[in-house]
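Before any comments, here is the structure.
The complex appears here without one of its protein chains, the remainder shown in place.
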Amino acid sequence: MVSFENDYNTGAHPEVLRRLMETNLEPQTGYGADRWCASAAEKIRLACQSPEADVEFLVGGTQTNAVVIASLLRDWEGVVAADTGHVAAHEAGAIEYTGHKVLTLPQHDGKLSAEELEAYLDAFHADANREHMVWPGMVYISHPTELGTLYTKAELTAISGVCRKHGIPLYLDGARLACGLLCASAELTLPDLAELCDAFYIGGTKCGALCGEAVVFPRHGRPAHFTNAVKKRGALLAKGRLLGVQFDALFTDDLYFRIGRHEADMAEKLKSIFRDRGIPLWLESPTNQQFVELEDRQMEKLGEKIAFSFWEKTDETHTVVRFVTGWSTTEEDLTALEAALEELR
Amino acid sequence: MVSFENDYNTGAHPEVLRRLMETNLEPQTGYGADRWCASAAEKIRLACQSPEADVEFLVGGTQTNAVVIASLLRDWEGVVAADTGHVAAHEAGAIEYTGHKVLTLPQHDGKLSAEELEAYLDAFHADANREHMVWPGMVYISHPTELGTLYTKAELTAISGVCRKHGIPLYLDGARLACGLLCASAELTLPDLAELCDAFYIGGTKCGALCGEAVVFPRHGRPAHFTNAVKKRGALLAKGRLLGVQFDALFTDDLYFRIGRHEADMAEKLKSIFRDRGIPLWLESPTNQQFVELEDRQMEKLGEKIAFSFWEKTDETHTVVRFVTGWSTTEEDLTALEAALEELR
Amino acid sequence: MVSFENDYNTGAHPEVLRRLMETNLEPQTGYGADRWCASAAEKIRLACQSPEADVEFLVGGTQTNAVVIASLLRDWEGVVAADTGHVAAHEAGAIEYTGHKVLTLPQHDGKLSAEELEAYLDAFHADANREHMVWPGMVYISHPTELGTLYTKAELTAISGVCRKHGIPLYLDGARLACGLLCASAELTLPDLAELCDAFYIGGTKCGALCGEAVVFPRHGRPAHFTNAVKKRGALLAKGRLLGVQFDALFTDDLYFRIGRHEADMAEKLKSIFRDRGIPLWLESPTNQQFVELEDRQMEKLGEKIAFSFWEKTDETHTVVRFVTGWSTTEEDLTALEAALEELR
Partner (left out) sequence: MVSFENDYNTGAHPEVLRRLMETNLEPQTGYGADRWCASAAEKIRLACQSPEADVEFLVGGTQTNAVVIASLLRDWEGVVAADTGHVAAHEAGAIEYTGHKVLTLPQHDGKLSAEELEAYLDAFHADANREHMVWPGMVYISHPTELGTLYTKAELTAISGVCRKHGIPLYLDGARLACGLLCASAELTLPDLAELCDAFYIGGTKCGALCGEAVVFPRHGRPAHFTNAVKKRGALLAKGRLLGVQFDALFTDDLYFRIGRHEADMAEKLKSIFRDRGIPLWLESPTNQQFVELEDRQMEKLGEKIAFSFWEKTDETHTVVRFVTGWSTTEEDLTALEAALEELR
């Protein structure tokens, strides 16, 4: 079945797989001390124009969020996130498991508002009860958000400014960053993130890797004894090379960006297909997650031919579903979707 | 440089890699609900002659230990381990991070003694202060141990009996299980483990996989809501297929056992090479970790040609070092070692 | 200065102190195994008409919430609370520190709505992503709430019904329970709580004790190995008698209820004093926490004579402040308040 279920439903991009094969027999030291991790880190520093960045590789997104957040927060602090933020909603309590609270603010198209963030921080620091409360110790945002939306450069600059004024780090979850950087309306670049954030991760899993996320700490910002922190949380890979080789491939010949562009292009075509058929987009997403509202009968019939995922019921007879493009989405997939949609008429 | 540094210094066994390539473009549901995880689980159940076993796939050893132990222990309990046990010594506090104590007993060639375990459990339950103490809630052993040694069938049966008498689960860390099952003196089989243990893991990382460990819970013994427990600890892989495909390959055509046999064979040859040259084996290990004592001058010179790892200083001028064979160890590697040793004379 | 700052700003009720003196030299076993804890527990069982209740004594409210909640939740669960609930807002992350999330629902006058709770639980169990989410594993309510309001019998019965339908325990925080049971509009009794809740605590600190909260688990509902759970969280008092003697005094000759009645009576007089002077009550609280809105100039002047506490700013020139009555509030205190208010005119 043709699948738009998500952007991790196939394996690795062929160039990534090829590099794994080519390097397979090289003996390399374990736990991330191999030459491919070093090489990939250097390429990422270059791509970020951030020669003083520390770059670390972890296996998955929730793991990355938990390790980075637990390492950046101090004992009395929690992490501020939009109430739709992945750390707030869909990580099974992984942040709380580290002993820290997720402090939520309302989302606006999946995003935090700099103004509301500042008002919240100001109110917190004016609160006489703050010794009985969890201190906001860092800010988490996702870009693209869980709804596929993007921060503008002005928005991210404003949030970064609020964080710096209050002396707390800004951390950006880039699980789907490639598409967020390469879509038509993208304003932000890797160097922008390196300048405006204190930590961010470049998602590999949803961009053609078998697994892997690259965490960037600009300005030598890696927490002390980070390898111990990673090991303590069961996140240290013996064959760290697996992550190094893949990210080295992704940051060779712009593969990472080519995949992001491909995801975005496919998503634009997807949007046209829906628009042309009068199927309403539930929200305006410029990236590879697209949400459309279907009649339940349509949804069921379409589901026989095409895989997508349930998002939420909007009324008795309508449902929002999500279509996602990935590195392996093809023109044939789109054609199959068109054919299936024709049958709904 | 020829390397005996460890059994995870190269990539994946070619048959594993080939299967990853072949299945790469198949769309599969994420998070372990793909058909390869199902297929691999079924093959493992067959290999264990344990049709009622639950099989789950995780990424690495420390992660697996932390998730399984935290899921099996109750609030007031800790895990009993030999003081050389990996969970006690070399996991950076990953078990304590879950809020549970590692209760250590003395090791004997890396192993727990059933008699000492029973005496400890009896003494604990007779202790009037036990409401102020951590209750022994499960037993952790590694097989092969961190010193390469193996439990005999009688020893494991005795430990299992003590655990059952006290109503606490027995968990076996099989990071290097393949070699432990296939070496010349091996007494225990997968069906034995399924019968005698309440949980064990079949290590993939050190047996030809890029990453991955397969946890077996015989007798429908998987803790409730295990996927939530895995997600909460950042251990749920989006592309779960990566683990499923690899274990499916390992349990097809006996690949897992062939690799274990190869590691054991290479280790026997390694031992002969040392014995023939009068280099003392520091302890008698039947598996793929071999420990030899070298004069420091020998060690340094050998280190220029051959990679191995430091174990411990024995006196001012002698050091124990570890040599490990893996799936990718070749006859040529052994020949190179022989040549390098000749130069030491 | 006359103080309405809170209900814990003086020491213990004289009858409580007297009993501490009388029993001071009796040797008693430590850690809650003394005869006064046993006696107090029995008196509480009688007061609750709950002969099968387990009763345990802890030191303070946040500690009690953390120990009880952590003991009742399973690994994959969190606790549902109103967003104004003490565990959500003012315990410095004590629940998250146990590794569990506080799942918040909107408050209505400080209370949870049974309908919203049911809708939330139903939606959760229908959510395809629930293996990536924290399961609602128990419900926390406070009675009186943080705003001084009370659940009606119908409301608590409805919430209890939802919990039972979903098989999750209902836990009630009774930090200020005495006043909630004895004020004019009170509908709920201790036997009602024992019937409708699965755990609740009877607050001592805010009802004339130096410290201490009595946790009631009806129907033999105490979590297994509770003393270990208490000790593990640093909450086990060596001189457990301190808690036993105090609660024995509180539940002798209806002292607990007399204090509750006194707090409620004083609160009613407090309300009259404000009403008579046209000072608006910010919300209708039937218990010993009263919230009034003052002009900032008034507030500052009044603050020179009378201690009260800041609640929140309502606009540029007005502030809501809180007045609390306690066991030691006297008619003289009220007269002093009246005099001070006269001076504001």
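Quick notes
Letters A, B and C mark the chains as written, and numbering starts fresh at 1 in each.
One rule holds in what follows: contacts are C-beta pairs under 8 Å (C-beta built on N, C-alpha and C of every residue); 3 or more make two chains touch, one makes a residue touch a chain.
Treat the numbers as computed from the prediction; the structure is a model and nothing was measured.
Across C:Gly30, C:Pro106 or C:Pro191, the single residue that touches the chain missing here is C:Gly30. Across B:Tyr97, B:Tyr151, B:Phe274 or B:Phe308, the single residue that touches the chain missing here is B:Tyr97.
Among C:Leu121, C:Cys211 or C:Leu302, only C:Cys211 touches the chain left out of the display. Which of A:Ser3, A:Ser50, A:Ser71 or A:Thr145 touches the hidden chain is settled by the complete complex: it is A:Ser71.
Taking the complete complex into account, B:Gly78 is the one of B:Gly11, B:Gly60 or B:Gly78 that touches the chain left out. Interface residues of subunit A facing the missing partner chain: 31, 70-71, 74-76, 99, 131-132, 135, 223-225, 227-229, 231-232, 236. By the touch criterion stated above, the residues of subunit B touching the omitted chain are 76, 78, 89-93, 96-97, 99-102, 128-129, 131-134, 309-310. Contact between subunit C and the unshown chain involves residues 1-3, 5-6, 8-12, 14, 17, 20-21, 23-30, 59-67, 91-94, 97, 205-206, 210-211, 228, 231-239, 241-242, 307, 328.
Here is the rule we go by: only the chains that are shown with their structure count from here on.
In terms of Cα centroid distance from the overall Cα mean, chain A ranks first. Subunit A and subunit C have Cα centroids lying 42 Å from one another.
For the pair subunit B and subunit C, the distance between C-alpha centroids works out to 50 Å.
Rounded to whole angstrom, the centroid-to-centroid distance between subunit A and subunit B, based on C-alpha atoms, equals 33 Å. In subunit C, the positions touching at least two other chains are 76, 99, 131-132.
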